[in-house]
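Shown here: the complex without one of its protein chains, the others still in place.
For subunit A:
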Amino acid sequence: MSGAAAHGSPVRSANGAGGDASALRCEACRVALEGEWSVCPLCAGPVAGRGVSPSPFSDPPLAYSRRRVLQVLFLVSLALIGGSFAAQLFFRPQIDGIGPLRSVWLGIAAMWLVVLMAVRRRRTIARGIFYLMVITSAVCVYWDYLTGWHGWALAYAVPIVFSCAILGVVLLALLFRADRGAHVVFSWITVLLGLLPVAFFAFGWTVQAIPSVICGAIAVIAVVLLQVLRGQELHHELERTIHV
């Protein structure tokens, strides 16, 4: 009984496995099954015959369900975060004392939301970047509104967040080789939204030109880069996505 390879020794012949002909079997896998099965535990295909031998496993009920635990945690988190944001509407910016408290409260809620989204979308990176961009920007705009609308969100925060997101999807397009098609649509949406801050300026919503212009320039460069590097893939992906 050494580790591996100790098995050269001859073994007395025969069987012990196999069972009788009427026993439960999966014909696709050509195996006999122990215990009661309505489908084959290997291929989930149909089984034939009757279960004659008991299963050696006791199969106790689930101690908990990872999926349900995560689901509950997610919903509770969303409720708490949503509640935190909504509760801010009851406070006026002038009320003494709520100012610093609100910053801490909103800061924690916003961070929680960002982490939640990042974890939930960790497998679809471009989509995750897009969600983060939208959530972070929305939180900034809301925060600006709550604190008396000084315009910092549209002038600085949104262009900066959008610029970072665009850099993110460009890096994604350059670095990731596997399954690029999945990223391509959200990458393009992110980049095109990068032109939005320029519109803020054009509509006169903000008077700070520089951040918006920088963001717009980054977006234009990204459009060119993506078109050159991944234009073909976008074409194929769109063909599939909007196929009617």
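Heads up, the rule we're going with is that a residue touches a chain if its C-beta (ideal position, glycine included) is under 8 Å from a C-beta of that chain, and two chains touch if they have at least 3 such contacts; residues count from 1.
Everything below uses one rule, namely that contacts and distances are computed from a predicted model.
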| item | value |
| --- | --- |
| Absent chain [UniProt protein name; select from "Cytochrome P450", "Acyl-CoA dehydrogenase family protein", "Alcohol acetyltransferase" or "2Fe-2S iron-sulfur cluster-binding protein"] | "Alcohol acetyltransferase" |
| Residue touching the undisplayed chain, where the options are A:50, A:67 or A:92 | A:67 |
| Absent-chain interface as seen on subunit A, which is shown | 1-19, 26, 29-35, 38, 41-43, 54-67, 123-125, 176-179, 182-183 |
